[in-house]
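Worksheet: the structure to be examined is printed underneath.
All protein chains but one are shown at their positions in the complex.
Here is chain A:
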Amino acid sequence: MSTLEVTFVSADRTVWSGQAAQVVVPAADGSMGILPRMQPTLAILDRGAVRIIGEDGEATERDVEGGFVSMDGDVVTIAVDHAARASAN
């Protein structure tokens, strides 16, 4: 089982990077889940939450606003304008 190599950057810093099993991003035309071996995709993000589920099942969540995600050969790059720690709920 392959894993995703995730780099999550905002305009001024790297928010998160490492291996993940699954990534969910708020794409412009609806929420998009990314699993290993997905086809190369470049998508625009809308306002919403980015959820990264690590290999150990631990989830990291950030509220983002605008940006894009690129997925290619199990390398996922999420670049956003703003990333804030998801409000606890």
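Quick note on the criterion: a contact is a pair of C-beta atoms (placed from the backbone, for glycine too) under 8 Å apart; a residue touches a chain by one contact, two chains touch by 3 or more; residues count from 1.
Please note the rule applied: contacts and distances are computed from a predicted model.
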Name per UniProt, for the chain absent here [options: "ATP synthase gamma chain", "Amino acid ABC transporter permease", "RNA polymerase sigma-70 factor, ECF subfamily" or "FtsW/RodA/SpoVE family cell cycle protein"]: "ATP synthase gamma chain"
Positions on chain A contacted by the hidden chain, ascending: 7, 9-14, 27-29, 32, 39-44, 66-68, 70, 72-73, 77, 79, 81
